[in-house]
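A single protein chain has been omitted from the complex, and every remaining protein chain is retained in its original position.
Naming follows writing order (A and B), and every chain is counted from residue 1.
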Amino acid sequence: MHHHHIILRVVTKMLVGTIILFAFYVQFHGDFSPGGGFQAGVIMAVAFILYGIVFGLNKAKQVFPAWVVHKLVALGVLVYAGTGVASMLLGYNYLDYGAFNPHHPSHGQHWGILAVELGVGITVTGVMVAIYYAFAGRPPPMKDEDW
Amino acid sequence: MSATEVHHVAKTLMDHLPILQVVIPLMSAPLIVMIGNRNLAWLIAFAASAASFVIACLLLSDVIDGSVISYHIGGWAPPLGIEYRIDALNALVLLLISGIGTIVLPYAYTSVKAEIPQRLHTLFYALYMLCLTGLLGMVATGDAFNVFVFLEISSLSTYVLVSLGANKDTRALTAAYDYLIMGTIGATFFVIGLGMLYMATGTLNMADLADRIAEQGANRTVQAAFTFIVVGMGLKAAMYPLHHWLPNAYTYAPSAVTTFLAATATKAAIYVLLRFMFSVFNPGFHFEDWTLYLIFIPFALLAMFAASFVAVFQTNLKRMLAFSSIAQIGYMLLGIAMLNATGLSASIVHLVNHGITKAALFMGAGALILYSGSAFFDNLNGLGRKMPLTGATMVAGGLSLIGVPGTAGFISKWVLVQAAFENGWWIIAVAIMLSSLLAVIYVWRMFEVLYLTAPDEGCTATDPPLPMLIPMLILAVSCIWFGFDTELTLGSAQVAADGLLAGSAGMMAH
Partner (left out) sequence: MINVDFIIGHMNYWLFIVLMMTGLYIVVARGNLVKKIVGLNIFQTSVFMFYISIGKVTGGTAPIYPVDSQGHIQVDPSLTYSNPLPHVLILTAIVVGIATTSLALALIIRIREEYDTIEEDDILKIERELSAQDSKAHGSAMGGRA
């Protein structure tokens, strides 16, 4: 197995970093251009899924253990809902981003949307990778040799 | 832009109640996964649902006088922003859902231990809270698309909860799959309806939708939207010909899940139907009363008779109760179709009373299963004598299901019959009584098995442990209590019905 697909393996190693970088770009540039948590999360997950497909599920799980993935799913939702609660604690309505900068509500909205999108990105990454792990981790009904 | 540019007044906790109602259970679910400890998971879930129950009480006490609370998410004023809108109707349904959600949890602690593998417990509580969030959100929101989002949150978690019964019977998996297909079709129909409404009006806020529909009157887009929404929600509410998913889902789901779903899930869908029929559309439109008279009434009657009739022949207690649920939904739809204030309050009060009754019965069934291993009648022989308090719960619930005077079920059926006479529909009134006779038959079968047959020799069954027993008894007592003290249930149902009809009367005046 180790000598198979040498090109795929090399290209993957080169690509994974770039994909993650691009995911961060989409994530944090979402304020100014199309993009945001959903897209970034999926792109980020693609990096790990690609790694898993080429190097095998076990290697991918060494890099990104399943329990971490599950916690990330929950963390993202907490970040999102927590942003709303934070604005509530500051005396504003739920998810009223104006709370984060009372003098310039539009600046506050930048911070608010950044936090919320970060939550979305974390959860989407977690969910996509978790789905991949769940399906790929199932024992196959038939061994490769039996085909 | 946002409301903050005007003078900002810091909000207090009381101002945030409508959103806290949904956010507290919503945040508890990821918190449970983050902490990942079984016992803490239960504690968090219980604390969160108890908190949402208290909030629902506070909300209901605020709006019982017929006032409306409007909460603007993110400070964006409706109709552009998402609005949470609490009036007597949804406060009452919120109270039912959060109340049942809270009371099922202590019961679930023991029941889940017996029925679900240990490694899944944490996730079970997380899903349970998500389901609760979805149902509460569906009811609390005043934004039509938000209803869809919460509907899907509750549905997706429900499918998983149902499939958790696979540990005992693999048919839970196919039941969950069937429910998923049906539920998704229903939800998608609902979205198509919303899309058409948006095309016709350019808004998604329910109050704004109502105004604009009233202004432009009936046209084909609005009619099509109405049809899609009624069919979609009818699927979720297990309206008679669309009920196919329900018996299997209720039979094979874990007991705690069945209890929770039977008391809340279909009720939330009925609430959405009510909201759309009376607050968004209004019966002043011809197509709407035609739908009510020509479709709701025949199918409601069919449900009352056919489903009760099928229930009589079941050999599985849980399955029998599931069919009886379909029949009871018939009564609620019948109340809606009466189109008068009494009929509406009958269906709202039946929504609450039946929720409590069914929760008591399914809890009792779960307790019996804990000892017998299955819900088949021949395994339950004489258990009522061996488990006196569980048996008492089943009796209280059973009597309430029939509608014996002095129980909650009697109140709702009585009001429903009154409504039928108000309209001069004495045939329907007779039908209601006749179908109650069918209920007598299947409930009697239950009593017969529990009390009149001899228990198996060497049967060591006793009443379940206190965490299961106390919720059961609370529900059993409320089955009786709400048969005498109707101020909370019928009182708020009447305010809610007046609110619904006032909304549509205002529109008819346009």
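Assume a residue touches a chain if its C-beta (ideal position, glycine included) is under 8 Å from a C-beta of that chain, and two chains touch if they have at least 3 such contacts.
Keep in mind that this is a model prediction, so the values were computed, not measured.
For the options B:Val104, B:Leu180 or B:Leu351, the residue in contact with the chain missing from this view is B:Leu180. Interface residues of chain A facing the missing partner chain: 32, 34, 38, 131, 134-135, 138, 141.
As for the chain not pictured, it touches chain B at residues 145, 148-149, 152, 156, 159-160, 163, 166, 170-171, 173-174, 176-177, 180-181, 184-185, 187-188, 191-192, 195, 198-199, 204, 247-248, 310, 313-316, 319, 374, 376-379.
One rule holds in what follows: only the chains that are shown with their structure count from here on.
Chain B has its Cα centroid 35 Å from the Cα centroid of chain A.
Residue ranges of chain B in contact with chain A, taken from their complex: 1-5, 8, 10-11, 16, 19, 23, 26-27, 29-34, 36, 71-75, 126. Residues 70-71, 73-78, 81-82, 84-85, 88, 91-99, 102, 105-106, 108-109 of chain A are the ones touching chain B in the complex.
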